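Here the complex is missing one protein chain, while the rest keep their positions.
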Amino acid sequence: MAVQSPSLDDPRVLVDTPAAIVDAIPPYAPRSEREAEFYALGDGQMLLNIGPHHPATHGVLRIVLKIEGERIVDLDPVLGYLHRGVEKLAENADYHHSIAYTDPLEYVSSLFNELAPVMAFERLLDLRVPRRAEYLRVLSCELLRVSSHILFMGFMALDMGGLTPILYSFIERDEMVDMLAALTGQRMLFNYMRIGGVNGDLNHEFLSRLGDWMSRAGRQAEAISTLLNENEIFVKRTRGLGAISRGQALNLGLTGPNLRACGVPFDVRRAHPYSVYPELDFDVVTADEGDTYARYLVRVEEIKQSIRIIDQVLHEMPDGPVMARIPRRITPPPGRAWAAIESPRGQYGCYAMSDGTDQPYRFRIHDPSFVNLQALVPILPGCLIADTMAVNASLDPIMGGVDK
Amino acid sequence: MNVVPRSAPRIPALWLLLFALGGLGTLVLLVLIVGILSGVIPAIVIWLGGVILANIAIVRFIVAATAILLFTIPTAFVIIFMELKVIAFMNLRIGPNRVGPWGALASVVHGLKVLSKEDFTPTGADPTVFTLAPVATFVGSVMAFMVLPFGPGLFGVDLNVGLLYFFAVGGLGVVGLLMAGWASFNKYSLLGGLRSAAQMVSYEIPLTLSVVGVIMLAGTLSLNGIVQAQSGSFLDWFVVRQPLAFLIFFIAATAEANRTPFDLTEADSEIVAGFATEYSGMRFGFFFFAEYVNVFLLSGLAVVLFFGGWTSPIPWPWPIHFALSPLESLIAILVLLIVVPVVASFLLAIPIWVIRTRLSFARAFAMGMLLFGPLATAAVLIYLVINLDALLGIIWFFAKAYVFVFTFVWMRATLPRVRIDQLMGLAWKWLLPASLVNLFITALAILVVHP
Amino acid sequence: MLAGPVRQRHDQTEIRIAAGDVVDVLRTLHDDPAFRFEVLADVAGVDMGDSMQVVYHLWSETTPDWLRVIAVDLSRDDPRVPSATFLWKGAEWMEREAYDMFGIIFEGNRDLRRIYMPPDYTSFPLRKDFFLADDAARSPGQGVRHMEQVHPPADSEAPIRRARGR
Partner (left out) sequence: MIPVPGKGIAKGMALTLRRFFEPKVTVQYPEQAPHIAPRHRGRLELLYDEWGALKCETCFQCAMACPIECIDMGGTDTRDRFHVHWGPPEQYAERREEQALRRSGRPVPDPAFRSFDPADTSRLDALLDAEDYDPQRLLPILEGTQEIYGYIPVAAIKHISNATGIWYAEVYGTASFYEHLHLEPPTSHTIGICRCPACSLFGSGTIRTVVEQAAGVALGGTTPDGTLSLEPSDCHGENGGEPWVTFDGIRRAGVTASNAALLVRAATGAREVGGMPAGQA
């Protein structure tokens, strides 16, 4: 029997049988086993759409929750509301342009989005980057990592109802972003990494702002820690919630702090060193619990490690040029290159293929948020609706990166 | 061209109004004169006075209800402004600072905005219930005000089951939230409504049980009686004798008022706005108002039950009481306000005039007025405060109540939100046993001390 | 089992295998204690112009290199490759993405449906015969075609950009 799927445009449906809408059967035949299974509602179950426009979904994520009362039975994240087709655009632009396209992907930490493709292109070109440029890359990236993690702390609190931490984190982020604007010329989409180096050398204003900030680095992070770390409500809500085991995390392909919170010391900066990270002294922060609270603590600890790295970089900054001498129009020889870096959310990869023209033949962005977000599906069932936000915030996806 | 001839000279609107008023005034005067001369009006007045005197309770009720309805609106505005400003300050922000002094009118403008917005009823909603829900919530809050004593003699009704009435009527607000959640035809609203129902039902029990100790100590259910039982110094307040009860009461009251960390019914990061998701315009405004009125209400109740209500923390050491009748005190106030500054200014200005400085007499007089006017006003105020218990009581009551309002706001700025199962667990596993224990201990203590 | 020479460049080792061998190769790489490739870094589709490829990037603590496994020579009309979800559940969405963008069918993926594009979408955007509405490559140095302008759609005879070299 063909099921007549209800349409929201049909006035009769709205007036006479509201239950038909409440049951939100997809208006098309299920296209996969999983979808058929998900949308088959059991007794007493209902679907609840969280998003795409929802205060706590970090962008335009839509999560269809199948719930029994407040308890989640199953869920189906729906992506694509922010899909911009960056890969296709980049394949139709030349190498320099593609970097500008990647900038707004993960808008919270856009320097990392630039760094991965730039490194991939440099590998295609067999290009050596001046050491000062490498140090500048590390410096700006670590600053942004601090900012991103502090923002994570704030958003995590916000998603759990705390109003204040987000504003403290924005105080810090604002300083950071102004500082980076003095270095890169932009506040948010920096476009700082260039093939062969970076777009500008250190300048006085940046250094004075940075010195100013270093003298009280992490003050707001400490304030947020005071507000949250021991707060009984926060701890009670996060400890033991959404725990992921070590094997499960590897199986899910988690990376970054989410994986390290499960006890796997996989940090691309150490596991597969790039840039000048082998020369820098820092610890890979891990935790064993793998729950939401551990993921939070790992990030808090990483802020301190990043500040440590910034300190070392500032002391060891070599002299020299910040840009290799490369032509304006670059045509790498045919080949393939993969570059992965450790972004605040995990392993950020870029796979580039060249066919000898001035446009990349294949340009693939591997975004950690995209993979990390998958973990929602196995870990959320059994939790409550409110836990969706806590777990989602602790995985720290940025939808700009997820949707590419 | 077809010219319309001017039929009347143009009279300014103001003059027209004055003419009309003058005519009306003459008419009224005529009627009055005729009425008084014929004895009709005195008869009516006497009759009315008799009616009022005979139904003094009803008149009092009507006056009190009107006063409280009028009082809730500025209260809500003040608390909303406080919430905006205090949370902003705690966030290291400035907060509203454009409308009015320090942005104090921001909440008023908010209210006007809400009033001017479209009142939207979603398709699929039940229009009747949807419309009645905010009214039910608001009426619940306002009705509970009737028994709250603001000062000595300043209360709507002194019911002998005042506390019971308070909780009963306060529980009415839940019905409104539940109605809103059901009628909105929205899953978020439904969840919010159900959450609020579960939360209120759970927290009513510890809230009520925690108060039983106070009732036993005071020996009355009347809120006035409870306040009078605490008169004396701050050591007589029930918070000293019932600290555990106060703690339970405060937590349960936070949950009752839907405040952070228990604001699950409208948890914005979870279920968008809970029961209020589909509300807009003044219907939403009613919910909003009711919430803040509730905050004040529960703060006031906390003050009445545990912090001595309108009594001052330290008994007034100098019992100065000019035993003046109201008429005499009115004359005294007038004298203070009008005669004293003038006389004082003359006294100040005359020597200046005599010495013939460069200061003119008029200027010296004006300066004297400016100097002594405020002084006289202050004197009048102090006189009033000393002499009228009601005024002093109201000041104490509001000061204490706003400390609690501040605490509510402060908690909202600091704490994250609890989860629904933890919320229920807290109510049933911790607060309920604790309040029962408190009850037994109090009963035992009363048995031991006053057998 | 290898379908092409092993290459090494920078910090990447590349092996090429046929689509049929993906299961065996990945399982060996994942389970064999000598390899222990535990982290699946990436799954990507590639349209070579005349055939399709699926590219896996793997990481193991036993080797300093990234391992790139390329399943080569998938038919452009019916590209099929076994899913890697039996080893890494996290490959599911990456495979969904490759399906969405290239139309590569991963057999064994329980949730193979579109992930970015709307469900009623019919094209596979990252294929090389899908021209952008404003495709600068179509008129070199000249400018841009606009969406509303009449121009040859994807099924025209305009040449597909094919991969030169490797």
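Going in written order, the chains are labelled A, B and C, and every chain counts its residues from 1.
We take it that contacts are C-beta pairs under 8 Å (C-beta built on N, C-alpha and C of every residue); 3 or more make two chains touch, one makes a residue touch a chain.
Predicted model, so just to flag it, every value in this text is computed and none were measured.
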Contact partner of the left-out chain, one of B:142, B:290, B:413 or B:431: B:413
Candidates A:56, A:115 or A:233 - the one touching the absent chain: A:233
Of B:16, B:94 or B:161, the residue in touch with the unshown chain: B:94
Among A:164, A:275, A:305 or A:343, the residue in touch with the chain that has been omitted: A:164
In chain A, positions touching the absent partner: 93, 97, 100-101, 164, 171, 178, 181-187, 200, 203, 205-206, 223, 226-235
Where the missing chain touches chain B, by residue: 86, 89-94, 410-411, 413-415
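By our rule, only the chains that are shown with their structure count from here on.
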Furthest chain, CA centroid comparison against chain B: C
Inter-centroid spacing, chain C versus chain A (mean Cα positions, whole Å): 23
Euclidean distance of C-alpha centroids - chain B vs chain C, Å: 68
Footprint of chain A on chain B - complex, ascending: 87, 90-93, 123-124, 185, 187-188, 191, 260-261, 263-264, 267-272, 412-422
Residues of chain C touching chain A in the complex: 9-12, 14, 38-42, 44, 46-47, 55, 57, 59, 61, 64, 66, 68, 87-94, 97, 101, 109-120, 125-126, 130, 132, 135-137, 161-166
Contacting residues of chain A [partner chain C, same complex]: 26, 28, 31-35, 79-80, 83, 85, 87-89, 91-93, 123, 250-255, 266, 271-272, 333-338, 340, 347, 349, 351, 353-357, 359, 361-362, 364, 366, 370-371, 373-374, 378, 403-404
